[in-house]
Structures are given as C-alpha cells and as structure tokens.
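Below: one structure in structure tokens.
Of the protein chains in this complex, one is absent; all others appear in place.
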Amino acid sequence: MKGFIIKEFFHIFRDRRSLIILFGMPIVQILLFGFAITNEIRNVNIAVLDKARDEASERIIEKMLASGYFVMNGYLETEDEIEPIFRKGKIKAVVVFGPDLDRNLTAGGIAPVQIIADATDPNTANTIAAYAASIVRDYQADINPNVTLPLETIPEVRMLYNPELKGVFMFIPGTMTIILMLVSAMMTSISIAREKEMGTMEVLLVSPLKPVQVVAGKVLPYILLSSINATVILLLGYFVFRMPMQGSLLALMGTTLLFIITTLSLGIFISTVAQTQQMAMMMSLIGLMLPTIMLSGFVFPIDSMPWPLRVLSNIIPAKWFILILKGLMLKGVSITYLWKEVLILIMMTLALIGISVKKYAIRLA
Amino acid sequence: MKTIFHLLKKEFRQIFRNRAMLPILFVMPAVQLLVLSFAATFEVKNISLHIVDNDQSSLSRDLTQKFLVSDHFKLTGISFSSDEALDDMQRHNTDVILHIPEHFERDLVRNQKAKLMLSINAIDGAAAAVENAYATTIIHDFNENIRIRMADQISLTGQPKVLSVTQSFWFNPELDYKTFMVPGILVLLVTMIAIFLAGMNIVREKEIGTLEQINVTPIKKHQFIIGKLLPFWILALVELGVGLIMCRVIFGIGVAGSIWVVFLFAAVYLLVVLGIGLFISNFTHTQQQAMFLSWFFMVIFILMSGLFTPIDSMPHWAQVITEFNPVRYFVEVMRMVMLKGAQLPDILPQLSKLLVYALVMNGLAVAGYRKVA
Partner (left out) sequence: MTYSDPIISVDKLTKKFGSFTAVNAISFQVMKGEIFGFLGANGAGKTTAMKILIGISRPTSGTATVAGYDIYKQTEQIKKSIGYMSQRFSLYNDLTIKENIEFFGGIYGLTSRQIREKSDALVEKLGLQDKFNRPISDLPLGWKQKLAFSVALLHDPKIIFLDEPTGGVDPVTRRMFWNMIYEAAYRGVTIFVTTHYMDEAEYCNRVSMMVDGKIEALDSPARLKEKFGVNSMNDVFVRLARNQDKAKVQ
C-alpha cells in the first residue's frame, strides 16, 4: 500500500508542467485579483458639451476632474457629436451644461445639467451617474453656504468586516474554492480515468490491494497537494493583502479539509462515470468548474439571480464552503454558527461516496 | 490542397463520431449561455435588511414602510435589539442593518436633526457601496417627504440655488445587465471551444501515437496544422452564429451594427485564439497538461478582458497587459457593434491589432511545430 502511494506521488511530481500550473495558477490569480481587478470606478473617460462656459460649469468640471473618478477626454461642440463619440468606445459619459448656468442660478431659475452615461455597462453607468450627480450636488451645497436645509436625517454608515471595501476579500475565499476544486475533483478524476484507459486499473484491482485501498491511494496525494495549495493561498491573502483571520484557525483547517474531501469524492464520482480521460476532463471542466464559478457566489452575488438559479446554487458544494470561509475569516463567527453549512457538506460527501461505491460494486460484480 | 481536404474530412469524421464531444460542442455552450446570462450580474437585488426600531413612532414606521416597499430590499427581520440584528448578520441572514434610535421622531421635530445608523456587510466591497447608495437614497427621499409635509412648521433662510441634474442612459435605457453581459459571454464560449478543443486535439494525437505516423507521411507541416485548426475555426464560427440567434430570440438582443463586421472580426479573432491553442500544444505532451495550460491562460484572459470588471479601473501596468489580451478586443468590439451599432471604421484599431497578433502567434506556433525532431 505504501509503495502504491509512493508511485502515485512520483506520477504527479514527474509531471512538472502540470505542477507548475497547479501551484502557479492560484498565486497568479490572487495577485491579479488583489492588484489588478476591481469593481470600483476609476479613470473614467468623459467628454463635456459646455453650452454655458461660465464660472459654474468650469467649477463643476474642475471638481469632477479633482475627484479622481473622471478623466477629461474631449470638449464637444454640438449634440450630434455625442453618439459617434460613444460609438468609438472610449468615452463612457458626456456631461452637458445648459446655457447661462450662472445667470439662471442667481435669478432663481432652473440651471440644467445633464449627465448622459453609456449604459452598455449598466453598473458602471449607474455609478458614474451617481458620482457625477453627487459632485454637482456638492457644488450646489458650496454655492448655498447660508442655506441650511432643515429636518435632516443623518445616516451614519458603518462598513462591517471590510471597512476599506477591499475587493480582494471577496475573491480569496472564492479563488481558494476554485483551486481546490480543480486539484481535487478534476485531477483525481483524470488520474483514475487514466489508469482505466491504460488498463493498469485492472492490474491494481487484481493485486492484493482492496478496491478501497486503491482509491485511497489515488486520492491521498491530492489531499496533500490541495492542502498545500490552500495553505499557500491563505498565507498570500494574509501576508500580502492583510486578509483578516478573525475566527478559529482550527475550525478553518478542519472545514478546509472537509471541503477537500468533498471535492475528492466529486472527483471519484466523475471517474465512475467517465470512460476516458478526455471525458473526465470535459465533465470536470464543464460540469463542475463553470457552474461553480457562476453559481457559487464567488463572483456574482447569488441574491441577485433569478430564483431558479438561486435554487440551483444550493447543490453546488462551493457555495457552502464560501459561506463558511467568509464566516470564519471575515466575520469571525464561531463554528457553531455554521453548523448548517458544515452539515450540508458532510451529507454531500457521504452521498457522493455512497453512489460511487455502489457504481463500483455493480461493475465488479 | 487535396491533402487538406482529406485531413479535414478525417477531422470532421472524428469529431462527430466522438459521442462524448458532441454534447460538449453543442449543448454545453447553449446551456451555459442561458445560465450564465441570467447569473452574471453585478446588480444588487434582494438585499436582506434587518431593521432595529427602537423608536416605534409614526415617523419610524413611515421610514420602515419606505424600505419595505422598495424593490431593492427584502426585509428579513425587525426587532428591538441591535445585538439580535448583528447576530443575524453573523449568521449570513442579513446584509444591511438599519438602526432607528430611540427619540428619533422627537429629535427630528424638536431639534430638526436626527441620526440613523446603517451597518452594511462590506465583504463584497462593490456591492456594499451600491447598497449604501440605495439605502441613503431612500433615506434622502424620506427626508424630502417630511420637509414637504412639514413645510409650514419650518423656517427657511434664504433662497437656495438649485441645479437640476438629469441622468440619461443611452443604448441600454433599462440598465439591463444582460445586454451588457451576453455579448461578452458569447465571446467567452466561442473562445473556450477554440482554445481548449483545438489545442487538446493536437496533443491527443501526440498522446495516442498517431502523430508520429503523420510525421512520416508526406503531409507538410502547414497542411497538418490547417487540417487540425480549420475544423474548429469553422465550428466556432457556426457556434457564434447560433449564439447570436439565441441572443436575439431569447434575450431580444440583436446586432445594432452590421453582422458581417461581427463575423469578420470573429474570424480574425479565432485565428489568434487557435494560434494560442496550437502554440500551447507544442509545449505539452499530455492532454492534461494542454488543458491546464489553456485553462491558465484562459482564466487570466477572461479576468483581464473587461468582461466582468472595467479595464479603466485597473492600474496602469495591468492595462498594458490587457493590450496583449485578444479577448479584450473581442469583448469591446462585440459590445460596440451589437449594442451601439458601430461600423467597420470604428473597429479598425482593434481589427488591425488582432491581425498583427494573428500573424505573429501563428507564425510562432508553426515555426515551433517540428516534423523532424
């Protein structure tokens, strides 16, 4: 049995290319997420159609550029120029100042400012419009120093768990989940499928090793690999991005191990269904990876999805693990608060193993 | 050229005979297009809200009512204890807590000022910002309402200067996220077919051993490569066509610009992507390695393509990297042509960049392929 496990290790370590990707990928991904990718709005290219060209409009433009959100990219002369400039793709918003802004303001008339946003990206457009509008409101407050609006309800806002609104906190649990899924489920299923394809599986089954030992031997190296990966990711998150670890480290390790086992049982399950390596790969990739990325709450918030998808997301193990990670690491809850998620993972694991065992028994009989 | 014809015949036969591949080629992308288009949204909806009302006055109930009625929020709890609310948040049951303190109504009427406390789960920083915006807008509206109602009871000093700000949203007035995502998702799916299957296909021959046999025949290098890549080029374009039809029929998203421009661009784009797949296959010996390497590049390409997060928001060095990302150009162009009706002249910069990229990439890949070791 020991010899078998050692052989498995050799198989894996000799495949240097796969190993590099295996360990390199999460690191690259996390670095990308941490440093490059963000949902925030910055450096938005805008154009201005200024019919007023007076102090009001100039001041507002100044404020906009000073805010850091916007970058001035052109002055337009007429309305006709608006559509073509959007079509070129660089400009995301056009601010139109009506004529005689200043005069209207002092005379008590309407001073119109229009913010036209390219809404092909609705979220960005929404945010741009909101920022621009708030800058204009700011200016309005500036020019009305003596007027205090009565009856103010002042909301004080506390941002919990992530006061700096760092995007990376959301992505680290997700990335860890994806990588674990990749290593455990995909590689396990491929490894078992490869033995089946090469015919060496039968040799193993005929040997004195029991089927359970064969499977365990196949699976053990990947547990180790996944654990190393998980640790690297967590360390990166902690040291490079100062991701907090509020909860119990022991609980974290325990639940991570649990999830690794869940994904491994997924891998075993896939291997009972797939006939060839190619099938195992495709099934893992398309049937596992993509739904996980899409529906686990990793990138897209589950609450915003239509209800059939919300229901579907419940059968994705990654969803529950991400909840556990968020709870343990960012919210600092004790493990007892997460009993539901843990239980679900355990049940999924048992179900998968159960089905796999039954399928194996049927085949051998 | 007859050789290429024979090669193509063989490839297509093999592809269509491969039972496992067929659903992957045709069913999977369709399913994904559907699921992903509905799932992929950064809109923030159904925000779970817990209200702690320590005032229990008519004003506080008014405020509560406004939140209840709002489309954005979903009330998951109402209580007297902020500890209970916090506990709720710890248990993932709520994401926003509104705390209305005692004496809220009294403070507002008597002192003309009252405080409120909003606690927001900020793990998803961007969502938190949006949630904040929604909540403060509702509070703002509530504020305006009171001012109007109590107009006679309050005193205004001076005549305020008012700027009227209007917002208009072009090309997607309903701010439908699907309009934004679907063209990009199409790009994704078509790309995946190309890069994964093409690259793996060549490696598969290497793995089985038939590649050696091919190397002994008079088939020239370029004939072999064309024979391997052309089927997937054709298939990917067909999928794009089908995908566009689905977009139209299911999502109501048509092509505002010229559809030929879309296909022209896609044809060049696919050359780049296939070239990358080929390049990868030169360095790998097993299908698993090919898949991993393709996966690696794919993930980076997708993340840095502007599909999910804006390129403008990336730091400068990252933006430079995206210049080398073919997916970025395709996503840009798809959106421009499908949603804004851009024409050929508008997309020339992207097209020319991709042409250069295609030549370089394929040149490298072909040069790297060795018939003689």
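Order as written gives the chain letters A and B; numbering starts at 1 within each chain.
Please note the rule applied: a contact is a pair of C-beta atoms (placed from the backbone, for glycine too) under 8 Å apart; a residue touches a chain by one contact, two chains touch by 3 or more.
It should be emphasised that the depicted structure is a prediction, and the values quoted were computed from it without experimental measurement.
**Student:** Which chains here touch the chain that is missing from view?
**Tutor:** Its contacts among the visible chains are B.
**Student:** Kindly state which of the options B:111, B:137, B:217 or B:352 is in contact with the chain not pictured.
**Tutor:** Final answer for the missing-chain contact: B:217.
**Student:** Of the residues in subunit B, which ones touch the absent chain?
**Tutor:** 2-3, 5-7, 9-10, 13-14, 17-18, 208-210, 212-213, 215-220, 371-373
One rule holds for everything that comes next: only the chains that are shown with their structure count from here on.
**Student:** Under the touch definition given earlier, write down the residues of subunit B that touch subunit A in their complex.
**Tutor:** Touch residues, subunit B against subunit A: 20-21, 24, 28, 32, 35-36, 38-48, 89-92, 108, 112-130, 132-133, 135-136, 139, 142-143, 146-147, 150, 154-173, 175-177, 179-180, 196, 200, 204, 283-289, 291-293, 295-296, 299-300, 303-304, 308-310, 312-315, 317-318, 321, 332, 335-336, 339-342, 346.
**Student:** Considering only the defined contacts, which subunit A positions touch subunit B in the complex?
**Tutor:** Subunit A reaches subunit B through residues 15, 17-18, 21-22, 24-25, 28-29, 32-33, 35-45, 56, 83, 86-89, 92, 101, 105-106, 108, 110-127, 129-130, 132-133, 136-137, 139-140, 143-144, 146-167, 169-170, 182, 187, 190, 275-279, 281-282, 285-286, 290-291, 294-295, 299-301, 303-306, 309, 323, 326-327, 330-331, 333, 337.
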